[in-house]
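To start, I am sharing the structure in question, which I have written as structure tokens.
One protein chain omitted, others in place.
Up next is subunit A:
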Amino acid sequence: MEKGEAKSKKPARLCCICNERRPVLKRPKTLQQICRECFYEEEIHQAIVKNRLFKSGERVAIGASGGKDSTVLAYVLSELNRRHSYGLDLFLLSIDEGITGYRDDSLETVKRNELQYGLPLQILSYKDLYGWTMDDIVKMIGLKNNCTFCGVFRRQALDRGAALLKVDKLVTGHNADDIAETVLLNILISLGILSRCTSITTGEDGPIPRCKPFKYTYEKEIVIYPFLLQNLSECIYSPNAYRGFAREFIKDLERLRPRAILDIIKSGEDFRIATTTKMPEQGTCERCGYISSQKWCKACVLLDGLNRGLPKMGIGRARGGGVNGGDHKKETTVKTLESKQCGSLDF
């Protein structure tokens, strides 16, 4: 990439990638002048092919929140699937958290996407899966820590929805800004799961791998994309301070040096975790059978607390007891989960 930049001498009025068509924009990531066709779709296609995200005939669920990331992702994937003959069966998968005023408009957007793109849509709600809506949970626990519940429930809800649809892959709209932010938050708090969150495909050893085709795509470029549908909901319950700090910092960085976001991702990929650092082994939950590194998965622990009227159970170090290792480990898990705000990330 650096060599490409070095050789770029701003050819007069020609796209610097294909050298055929007239450029229509200067892209934020590299400040190159490129045409509409080269912008975006071709790069996503290269990311998909280069990383071998899909195989022909696979059933793929798109995590659709109604936000700009997943909306553009749904369009681009269906378009590339048609144009390049990936041979994929695509589905839209939405999670309804049950937050008044927040998810309603988003779900309307997803339903419009279903009609526009001709993709089957499956909506799952927390109420159906767990018996609790986020509104109910907030009444029980208050504004603090509620996003821990939402983050845990949502992640498992996606897995459950994917299993219900019998898909082979689950695709989320995490973009470069999101992943860079995650790398930074892991440094600020803990490195425990860093090796798992920077890969373009995670959970390959699990039942349903997750793919992030937008991993190298800047958020600003998604906004620029001409098919953007305006829907910028933010969670009304959880303005997350640390998320805000890191996000603002990334925006400042991008202003100073656009390529810094890719550099952060590169750093995240290059980190070598000491082998002596214990990574939790993945197994299955005794209660619900889904993936878990503990006897009970986090969702079941939180759900049990809710149902017993003890919502604080499973949060913080309440259950750690006197074991320092246990305390540290649990604290790590909780903080990492808390980092994943339900509002700003689409999934």
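The criterion applied here is as follows: a residue touches a chain if its C-beta (ideal position, glycine included) is under 8 Å from a C-beta of that chain, and two chains touch if they have at least 3 such contacts; residues count from 1.
Quick note on the criterion: contacts and distances are computed from a predicted model.
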- Task: Determine which name in "Extracellular globin", "Erythrocruorin", "Cytoplasmic tRNA 2-thiolation protein 2" or "Trafficking protein particle complex subunit 5" the UniProt entry assigns to the undisplayed chain of the complex.
- Result: "Cytoplasmic tRNA 2-thiolation protein 2"
- Which listed residue (A:Ala176, A:Ile264 or A:Leu303) would be found touching the missing chain in the intact complex? A:Ile264
- Could you please point out the subunit A residues that touch the chain left off the display? 2-3, 5-7, 183-184, 186-191, 241, 245, 249, 252-253, 256-257, 259-260, 262-264, 266-277, 324, 328
